[in-house]
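With one protein chain held back, the other chains of the complex are shown just where they sit.
Labels run A and B following the written order; every chain starts at residue 1.
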Amino acid sequence: MTQAGSPKSQAAAGEGWEPKVVAFLCNWCSYTGADLAGISRLKYPANLRIIRVMCSGRVSPAFVLKAFHEGADGVLVGGCHPGDCHYLEGNYKTLKRKLVFERLLEQFGIEPGRFRLEWISGGEGDKFARVAEELVKTVRELGPLGSTAERLGRADGLALRAEGGGGNA
Amino acid sequence: MPEAKKKLKLALYWAASCGGCDIAVLDIDEKILTVAELADIVLWPVALDFKYKDVEALADQSVDVCLFNGAVRNSEQRELAELLRQKSKVMVAFGACACFGGIPALANQFDRESIFRRVYDTTPSTDNPGRVRPQTKLSVPQGDLHLPEFYNAVYKLDDVVEVDYYIPGCPPPPELVWEAITAIVEGKLPPKGSTLAGERSLCHTCKRKKEDKKVTAFHRVHEFVPDPEKCLLEQGIICSGPVTREGCGERCLNANMPCRGCFGPTPEALEHGASMLSAAATLVEGKEEAELAEVLDGIVDPLGTFYRFTLADSLLRIRNKSLGLEEKAEEGEEAAS
Partner (left out) sequence: MPGPKIGVYVCHCGSNIAGKVDMDALREFAAELPDVVVSRDYKYMCSDPGQDLIKADIKEKGLERVVVASCSPRMHEPTFKRACQDAGLNPYLMEMANIREQCSWVTEDGEAATQKAKALVHSAVNKARHLEPLEDKTVPVDPKTLIVGGGIAGIEAALKIAEAGKEVYLVEREPSIGGNMAKLDKTFPTLDCAACILTPKMVSVAQHPNITLLTYSEVEKVEGYIGNFEVTIRKRARSIDEKLCNGCGTCQEKCPIKVPNEFEEGLGMRKAIYTPFPQAVPNKPVIDRENCTYYKTGKCKICERVCPPKAIRFDQEDEIITEKFGAIIVATGYQLFDPSVGPQWGYGRYDNVIHGLQFERLSNASGPTGGKILLKDGSEPEAVAILHCVGSRDTNYAEYCSRICCMTSVKFAHLVREKTNAKVYDLYMDMRTFGKQYEEFYNRVVAERDIYFIRGKGAEVMQDPETGKLLVRVEDTLLGVFREIPVDMVILNAAICPRPDAQEVAQKFGIQRSADGFFLEYHLKLEPMKTANDGVFIAGTCQSPKDIPDTVGQGAGAAAEALKVVFAGQVTVTPTTAEVRDTLCSGCRICIPLCPYNAITFDEAKGVAQVNEALCKGCGTCAASCPSGALRAKHFDNRQLYAQIEGVCAE
C-alpha cells in the first residue's frame, strides 16, 4: 500500500514546498486590519499575499478561481463585519456569493479549508494575523493544490496548447 | 450565393459528441445541395464512408475547411484532430463540445478510474463478473489489439490543435451554420480566433419583459410553468442568458425553457459559470445568513447548472484529485487485505 501520490505525501515529499495563499481584502476594514497587524508588529506566515480591492463585493468568484488556477493553495476574502460595510451592503453580496460558491468549490474538489471568507474590521489586526496563521496552517496540512496546468499535466500528461481558463479578462 | 471559382474541399469530423452537430449541418435543409455543389466532401464519417488512411493520403493544407465537432475524450480523437489540422487550411470548432467541452466535459468531475468503475462495475445493469476493463493493448493469439486511450479529462479542441474559428451551440443553429458556410465560401471571414456569433449576451435579443431583478426563491424547470412573457431569472429560474453569447435564436427561451449556456461566455465574461453564479446569488434579497442560505440552497448542483457546457473551458477544468491516485491507493489497500 502506498500513499506516494496523495497530495499530503506530495507535500511531505515536495522538498521546500511552501503554500501560496492569496488574500483579497477590502480597503476599509480588512486591509486596514492587515495594516494594523503590521503596525502592531504581529507576525504571521509570509505565504499570504494581499490584493487590495475597495470592497469585498468587488471580488468576483472568478477571482478566487483565477487564484487557484494560477497555483494558489488557499484564498482568503476579507470584508467588513455585517452592517459595517463602507459601501453599506457590499459585504452582504459577498456573503450571498459565498453561500453558492463554496458548494461549487466542493464540486471542484477544492477542500473547504482552502477558501475562507472572514469579516475583519480595521481594529482587528490580531484577528487578521490569526486568520492568516490558521489559513496557512490548514492549507499546509491539505498539501499542494497545484495550478490548473499542473493538475491537467498530472491527469493525462498531454502537451496542451494552453492550460485553459477562458482567457477573458 | 456567388459562383465559386473552384470547388472547396470540406471535411467534417465528430469526436466526443452526440451526433447532433452533424444533424445540424443537414438542418440547413435544401441548402445542403448548394453545399454539395460548392464543395467536395473529403471526410464525413456520419454520412459517408471514408477511411482515415484516405485523409492521411491528402496533401497538407489541401482541405479548405474542417468543421470539427465534439470534444477530445480519447487519443483517437486527438490524433484525428491533429491530422485534420495538418490537412486543413481552416479549422473550425463546431458546436459547444469542440468549443468548450460541452456536455461530455461534465465528466471532468470524475477521473477515468471512477468512470470505468461506474460503467464496468457498479451500474445496476452491468454484468461483468470478470471486471473486464478496456485496455489500450491486448495480446491475443491472432496478434496485438489496440484501443484508443481513454483520457482522465475531456478537452476542448483548441487544447490540442490551433483553432481558427468557433461556431458555438448545442448544436449550432442552421442559420448560423449557413452564415458560416457562406462566409467561408465568399472568403469573408472575420479575424482568426473569432467566434461566429454575437458579442453581447442573449438578453440583448431576448424579448421577455425584464423588470425588477429580485429573487425570493429559486425553482427548477419541472416545478412550474413560468410566465412566457417574463424574464425567467425574475421568476426564480436560473437562466444563463445574461452570461451567454447571443446568436442562438433563443430556441430554448421560445420553448419556455431557460438558457443553458451552450453558446459559451460573452467575450468579456470572466468565466461562464462563476460569473453567472455571482450574478444569480446577488439577486437574492436579505441579510440574514441562515435565510439567505435557505434560498440559495435552491440553486442545486452549481457546477452542473453554471458549467453545463463549459467545464473544459473553465479556470479549474477538472476536479481536484481527479487523478485516480486516491482510488488506486484504495484498490491497493483492498488487494492487500
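Keep this in mind: a contact is a pair of C-beta atoms (placed from the backbone, for glycine too) under 8 Å apart; a residue touches a chain by one contact, two chains touch by 3 or more.
Just so you know, these numbers come straight off a predicted model, no measurement behind them.
From the options B:Lys213, B:Lys230, B:Arg251 or B:Lys287, the residue with contact to the unseen chain in the full assembly is B:Lys213. When the whole complex is considered, the residue among B:Lys31, B:Lys89, B:Arg133 or B:His204 that touches the unshown chain is B:His204.
Residue-level contact of chain A with the missing chain is found at 20, 22, 28-29, 31-32, 34-35, 37-39, 41-47, 49-55, 57-60, 63, 66-67, 70-72, 80, 83-84, 86-90, 93, 97, 121-124, 126, 129, 147, 168-169. Touching the omitted chain from chain B are residues 199-204, 210-214, 233, 241-243, 246, 265-270, 275-276, 278-279, 282-283.
Definition applied: only the chains that are shown with their structure count from here on.
Here the CA centre of chain A is 30 Å from the CA centre of chain B.
Within the complex formed with chain A, the residues of chain B that make contact are 78, 109, 111, 151-153, 155-156, 158-162, 265, 267-275, 277-278, 280-282, 284, 286-287, 289, 292-293, 296-297, 299, 301-304, 306, 310, 312-323, 325-326, 328-329, 332-333, 336. Residue ranges on chain A touching chain B, taken from their complex, read 1-3, 5-7, 60-66, 68-69, 82, 89, 92-93, 95-97, 99-101, 103-104, 107-111, 145, 148, 151-152, 154-156, 158, 160-166, 168-169.
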